[in-house]
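Note that this is a trimmed complex: some chains were dropped, and none of the rest were shifted.
Chain IDs A and B follow the sequence of writing; residue 1 opens each chain.
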Amino acid sequence: MDSNIGTAMHALMEELFPICRSLTGSGVRESLEILKRIAPLEIHEVPSGTRCFDWTVPDEWSVREAYVADSSGRKVIDFAENNLHLVGYSEPIEAEMDLEDLQVHLHSIPDQPGAIPYRTSYYDRTWGFCLCQKDRDALVPGTYRVKIDSTLAPGVLNYAELIIPGEQEDEVFLATNICHPSMANNELSGPVTCAFLARHLLEKPCRYTYRIAFVPETIGAIAYLSRNVERMKARTIAGYQVVCTGGPDDFTYLESRQGDTLADRAARHVLTQSGAAHRLLDYTHRASDERQYCSPRIGLPVGSLMRSKYHEYPQYHTSLDDLDFVTAEQLASSYALYCSILDGIEANRTYHTTLDGCEPNLGRRGFYPTLGGQSHKAADTRLYRGIMAYADGDHDLIGIATRHGWSITDAARAAQTLVEAGLIKEAARSTGKEETLRK
Amino acid sequence: MDSNIGTAMHALMEELFPICRSLTGSGVRESLEILKRIAPLEIHEVPSGTRCFDWTVPDEWSVREAYVADSSGRKVIDFAENNLHLVGYSEPIEAEMDLEDLQVHLHSIPDQPGAIPYRTSYYDRTWGFCLCQKDRDALVPGTYRVKIDSTLAPGVLNYAELIIPGEQEDEVFLATNICHPSMANNELSGPVTCAFLARHLLEKPCRYTYRIAFVPETIGAIAYLSRNVERMKARTIAGYQVVCTGGPDDFTYLESRQGDTLADRAARHVLTQSGAAHRLLDYTHRASDERQYCSPRIGLPVGSLMRSKYHEYPQYHTSLDDLDFVTAEQLASSYALYCSILDGIEANRTYHTTLDGCEPNLGRRGFYPTLGGQSHKAADTRLYRGIMAYADGDHDLIGIATRHGWSITDAARAAQTLVEAGLIKEAARSTGKEETLRK
C-alpha cells in the first residue's frame, strides 16, 4: 500500500471538503478546477433546460448567504458554518416567522442528535434547513428571521471528462460523482480516487482508451450518457462507478447488471487474489449511477468497488461522514485495488497455441527446471504449462489465472514469455469481453 | 387463511367420503354430480375398449353387495360398512370355502393391525377382501360364504372437465383424481381443492384460459390426454396435478420434468414468499399423473404442490387416511397457496422500457418520495426502480420479484403503475414461458 498516495488523497479531500457542491453551481466548477491539478480534466457544460432522455437539466443553483436568526439577531443556523445546513436547491426567502411555522422547514435526525442530515429538493421548489436534533431541541419559541439569498436560474450543469487514448479504441470507463457537499466517504472519496487513478493511467502507455467522467449523480450521468452513449455502447469493455472508497468497512463489489462481464471478472479476480475481506453483491443492490449505465437500453458493463457502501453506515448522508471517517490508508487501499483491476484488464488477453497439438518442449527452450531444486523456475513452468493447456482461443488470462489460483500479473508475465518464444499468439480480439458474451 | 373455505371444503369431503369410487362406475358419476355444485363441471364418457395411447379403457365396474359371512351367517367383512373392504375391480363370486382357501384372497397389514388396506386389481381379473390385521387374526377356522355381487362389463369411464375461457388462449391446466374410494388426503383432498379453485377462478375475469380435469388416475389421465393433447401441447403454459392437499405435513413441491417451467418458477416463488415450511423435490420423485402429463412426447409443464405426499405417511392407502387426517385448516392452506400461485401466473408479464435509456424521472411523476420519511412511497420507489432496471423484454415479473425478494403481487401492482405512466409496455408475448425456454 502506497501510504504517500493515501496521504496525498486525504490532503486533496481536505481542500475540497468545505466547498458547497450541488448538481450545479460554482462549487462544482471550483472543485473540478482543484481536481485538474491531479489530472488534466476537461470541463463541459450542459445548459439548463436541455432534454436528456427522460430528464431535463435543472436551473443552476447559487447561494450567497443562508441563515436563521433568533429575535436577538443571533444566527442559530448558518450555511456559512456548514453547507449541509441548507437543503440543496432551496429557493430564496427572506421572512420572519414563528418557530412553529419554521419547524416544517427544519430537518434533523432524532436518532442521531449530533448529526446534520443531508437533504436536497432538486425537482420540488421549496426551501429548508438541516440541523442537529440537539440544536433543534434548543430552539425557543419566538420569532425567527429566515434568509436564503439563493438564485435558481438558467445556467449550466458542469461535468468533467478525461479521455486517455490507448493503443485500442476499446474503452474502459470510470465514473464518479461531484455533487455532494461537505461529506467525505460519500462523496469526496470517489472523485479523489478517480483523479489519482487518472494520474496512474497517464504514467504509462495504455492498451485501452480510458474514459473518465466526473458528473453530478443521476442527472449528470444521464446528461453525460445522452452525449456519449453510442460511442460508449460500441466501445466499452468494462467500467466502474467509483464511489464510497474511503470508509472503514470491508470491500463490497457490486456486480454489473449482467453479473459476469469483464468488469465483474476482473474485480472478483483481483479481490480474491488480494486476500482482502470483501463481499459480492448482485445488481439488485444497485443504488448509484450504475442504475443509468447498466439500464436496459444502455447496458454498459459497469460494476462498483466500494468500502463503506451508501445506505449502510450510520454516518451516511450526514455531517458525521467527515474527514475522520475516511483515512489515508483506507483511500490508498481502494486506490491500490482499482489499480490492480485496471492493470488486470490491461493484461488480460486470449491466446491460441501456435502448435499443432501437444505441449511444447519447454526443456529445450530453457523454460524447464533442470536437475535439482530450482523452485522459482518450477513455479514458472506451472504457469507456462497452464497457459498452454488453455491456449485455445476461448479462455482469457483472467479465466486461466482464476482457475489455477494465480494472479493475472504472474499469468501475463508468463504469457509474454510464451509469446516471445513463439508458442502462443493473441487471438484476433482478446479483451475478454467475448468470453463473457459467449457464455 | 380463509377458515370458511376450509370448513366448506371439509364439509364437502364428508359428503363425498362414503361413496365407492373406482376407475369407473356410478360412484365416480355420483361424486362428480356433487362437485358440480361448487363449479359447473361437464361430465364426459369414454367407452370401455377405447384405445388411448398404449392403454385400453377397461370395463365398467359395479358393485351391489359384497361380504364374507361365517358359518353362522354373520357378515365378518362387509363392503357396506367400508368400501375399502373390497379389492377394487373384484370380479363376482358366490361360493363357500374354508378359511384356508379364503386367506389367499384376504389383504391386511401386519404392521398396522387397525388399518384396512386399499387394494385394486384393475387389469388382472381376480377378487379379494381387505381388512384389519386384528380382524383377520380373529377369523376362526371353518367354512365361510363369500359373495361379491359385482359386474365387470362394457360401459364407460367418466371424467369431468371445466374450461374457463380467459382473455388469452394460453392455458393453465389443473388436474386431479376421482378414482379413490373412502380415503381423505389421497384422494378426496385433490378434487375438493380443485373444485374450490375453479370457483375462485370463476369469480373474476381471467387472463388465461383454465383447463380443469377431474380424472381417474393413470387411465383417466391418459384417456383425457388422448382427446386433448394437441391443443394442450400448443397452449399450456403451466399446470399442476392437485393431489394430497389435506394432510398435516409440510408442503412439498414436486417439480415438472423440465424443472424450470413457469409452473415451477411460480410455485417456488410463492412458497418462498409465503414463508411456509416446504421442500422441493425433482421429477425423479414423481408418482402421480404428472407421469403422463410430463412424459417424453407429451411434455407439459406440470408440477404438483402437496402436503402429505403419497407413499410417505403411514396412513397412505389405508382406512386411516380418514376425515380426521385432513383438517379444514390444512385444506385451506393448500387452497390459499394454489390461489397465490395462479394469481402469480396471471400477474406475471414481461415488459420493455419505453425509454431510450436511463431511469425515468420518477420525481416529476410523483413516484418518488419528496423530503422526509415517506417510507411507503420509498418501498414503492424500490419496486419501480427494480422493474425499470430489468424491463428489457427478457426478465418476467416473477424473475424480477424473486431476484429482489418481493412478492409477485407487489411487483405486478408497481408494474401496472409504470404501464399507466407509459414507462413500460408489455412484451409481445409475456407469459414467462419463453424465458424458461430460452435458458
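Methods note: contacts are C-beta pairs under 8 Å (C-beta built on N, C-alpha and C of every residue); 3 or more make two chains touch, one makes a residue touch a chain.
Quick caveat: nothing in here was measured; it's all calculated off a predicted structure.
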Item to complete: Tell me, please, the full copy count of this complex, given that what is shown in place amounts to 2 chains.
Response: 3
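Here is the rule we go by: only the chains that are shown with their structure count from here on.
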Practice prompt. Give, as an integer number of Å, the spacing between the C-alpha centres of chain B and chain A.
Written response: 53
Fill in: Contact footprint of chain A on chain B as seen in their complex
352-353, 355-361, 363-364, 370-372, 385-386, 388-392, 403-404
Practice prompt. Name, in rising order, each residue of chain A that touches chain B in their complex.
Written response: 52-56, 87, 107, 119, 121-124, 126, 128, 218, 221-222, 225, 229, 257, 282-284, 286, 291-292, 294-298
